[in-house]
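Mind having a look at this structure? Questions to follow.
Note that one protein chain is taken out, while the other chains of the complex remain in position.
And then chain A:
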Amino acid sequence: MVKLAAKCILAGDPAVGKTALAQIFRSDGAHFQKNYTLTTGVDLVVKTVPVPDTGDSVELFIFDSAGKELFSEMLDKLWESPNALCLVYDVSSEQSFNNCSKWLEKARAQVPGSSLPGVLVGNKTDLAGRRVVESAQAQAWALEQGLECLETSVKEMENYEAPFRCVAKQFHQLYQEKVEVFHTLV
């Protein structure tokens, strides 16, 4: 049995629902933030996620930083040495989806030479009538980039745990792979 610890950075444009996602996950669905507040600096959510079919778990340190900081140098400091990425866009905003490649590039630049487990999250599926980013389109891009892909509605409390379970599972997988490498070296 092992308890891993991983720094998971939340990335994506402003107002896509990063903070709402982190907070609803933290509170097990008890709190949906109705009023939008712009995150400045960083919020930290720490939560342990069990890895299915193992006795293992991953303690996630979720760094929720300001979405308006894409080009700021402060983000480089906050994002230092991430272990996982949760990349969020709004299914009703084409631009938030298009910007995902920039966020991904910035996140990957933090870990040159190693892989970064990650999940692409299309939020606000409750805004069905205003959807402009189709699931298939997001899935195709995620596949290309080596990201897992899923959709959520934080407002309807749908699937809000899935992104974090997904990155925990990926990080656990990565750990197992590294241990295999360590065995082969001797």
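The criterion applied here is as follows: contacts are C-beta pairs under 8 Å (C-beta built on N, C-alpha and C of every residue); 3 or more make two chains touch, one makes a residue touch a chain; residues count from 1.
By our rule, contacts and distances are computed from a predicted model.
Asks: Name the omitted chain as UniProt records it, choosing among "Intraflagellar transport protein 25 homolog", "V-type proton ATPase subunit a", "Ubiquitin-conjugating enzyme E2 2" or "Mitochondrial ribosomal protein L13".
Replies: Listed in its UniProt record, the absent chain's protein name reads "Intraflagellar transport protein 25 homolog".
Asks: Give the residue, chosen from A:V45, A:I62, A:L87 or A:L174, that touches the chain omitted from the document.
Replies: Checking the options A:V45, A:I62, A:L87 or A:L174, the one contacting the hidden chain is A:L174.
Asks: Hey, which chain A residues sit against the chain that's not shown?
Replies: Looking at chain A, the ones touching the missing chain are residues 1-7, 59, 61, 81, 83, 113-114, 171, 174-175, 178-179, 181-182, 185-186.
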